[in-house]
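Right, chain A next:
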Amino acid sequence: MKSDNRKERDHILDVDHLSMHFTTKKRGKTSVVKAVDDVSFYVERGETFGLVGESGCGKTTTGRTIIRLYDPTSGTVAFDGKEISGKMDKSLRKYITDNIAMIFQDPIASLNPRMTVQEIIAEGLKIRGVKDPEELHRQVVAMLEHVGLQAEHASRYPHEFSGGQRQRIGIARALIVKPQMVIADEPVSALDVSVQAQVINLLNKLKEEMGLTILFIAHNLSVVKYFSDRIGVMYYGKLVEMADSDELFKNPMHPYTRALLSAIPEPDPINEKKRKKIHYDPEMHRYGDGNQPSYHEIAPGHTVYCSDEEFEEIKKQWKA
Partner candidate 1 sequence: MAKFYSSDLPEYQVEPESFEFVQMEGEIADEKFQDKPIGFFKDAMLRFCRSKVSIIAFIGIVIVLLFAVFAPALSRWDYNDQDLNRINLPPKVPVLENYGILDGTRWLTNRRVDSLEDTSRYPEGSILKVINHRTVQGVEMCDIKVDYYKYSGVEDGTYFWMGTDYLGRDLWVRMWRGARVSLLIAFISVICNVCIGIVYGSIAGYYGGKVDMIMMRITEIIGAFPEIVVVTLFILFFGTGILSIILCLVVQNWIGTARMIRSQFYRYKGSEYVLAARTLGVRDMALIFRHILPNSIGPIITRAMIAIPGAIFTESFLAYIGLGIRAPESSIGVLLSQGQKVMQQYPNQVFFPAVVISLLMIAFNMLSNGLRDAFDPTQRGA
Partner candidate 2 sequence: GCSSEPKNPGDSNEPVTTAAAGQTEAGDATAAAQEESGPKIFHDYMTTDVDTINPHIYTMSVSGDVIARTSLQLYRQYPNAEGTSFEYLPELAEKEPEKADEEGKVWHIKIRENAKWENGDAIDVDDVIYSFKMCLDPIMVNSRASQLASDYITITKASDYSLQGNAGTVAWEDVGIKKADDYTLKLQLDAPVTAEDIKSHFNYVWTCLVHEPTYEACMSEDRSTNTYGSTREKYMSCGAFILDQWIAGSQFDMKKNPDFVLGDKIKLDGYNYKIVGDRNTALELYLNGELDAVSLSPESIEQYIDDPSIKKAPATSIQTLTINHGNTNNNGILGNLNFRKALFYAVDRESIAKMTNGIPANYLVASKCLGLDGKTYRDMEESQALLEPNLGYDPAKAKEYYEKALEECGLTSLTLTLQYNETSANNKAASEFLHKSLPEVFGDSFTLELMAGSTSVLNSYIKGWKEGDPNSFELQWRGWNTSTPAPWNGLKVYSSMYSNKNEPYYNDEFDALWEKANYDIEAKLDPAYRMDLTRQMEKIVLDEVAACPVYEAPSYNLISSKIHLVCDEYIPGYGFGYILSTKD
């Protein structure tokens, strides 16, 4: 469900040529993983930006680099015009944590099993100086009710909850500090179908109520499509395509996006059994000297990462 609280075109987050390379040293051998490689995109205030791509393509790394769990190798990230990718200090830390929150994928692993729900949710408040236990409790309960849980759940431990409930606790934890933007890293992919909807609906509701901006990371295209205003598709550390979600589904331009779209299973036996899947082979690009890929805007807000040569091809296929 798309949001309409996009007011004017106003970037809240600008990611510019962001790279995050991991160097691992194992038994004397160093290897570099280019988890995020020269990625640029922006997120508008109040919108939901979806990031999709297959496992290991760097979605999580992108999200974590933005919120500065990792220090970027190069490139800049600006939040609300203020650069947040520079040298870390107390005030920057505070700026980031006050404005951006994160929701994690694994509802089991992302909650400390040794803390009660109250403690988990209140932690962010405590750091921000709320000391009064009653006030804390009041706010926690309010937040719990907000996410569809009950006051009595506050004294419980995470393991007593089902996956969907736990994910709601995670959301409550992220949102209690009233951030402007939330990075939701695959918030539903670890959940059962039956409870996925609980969480998606909840996120939608909160987005409306709180005017949140969401960077929504997922690999399930149906969910992303349902949930996001704009979508970026990542492949091997690169952002290969970015567009409004309807536009993207109508005009998938990058071969990888197409393959991805064709592979989504749909709960429709007759059509599903007929549908042709497209395979994507990265070898097909044949990039080389003088034929390097870069971002090309094919329509307003729709960029594709390809070489000039390919761009010509693609342009022909674009449907208005």
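Candidate selection criterion: all candidates are chains of the complex that A comes from, given by their letters.
Keep in mind that, in the parts below, a residue touches a chain if its C-beta (ideal position, glycine included) is under 8 Å from a C-beta of that chain, and two chains touch if they have at least 3 such contacts; residues count from 1.
Remember, it's a predicted structure, so these values are computed and weren't measured experimentally.
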Touching candidate for chain A, same complex, options 1 or 2: 1
In the complex, chain A residues that touch candidate 1: 64, 67, 69, 93-94, 97-98, 100-102, 104-106, 109-116, 123-124, 127-128, 148-150, 152-153, 155-157, 159-160, 165, 170, 173-174, 177
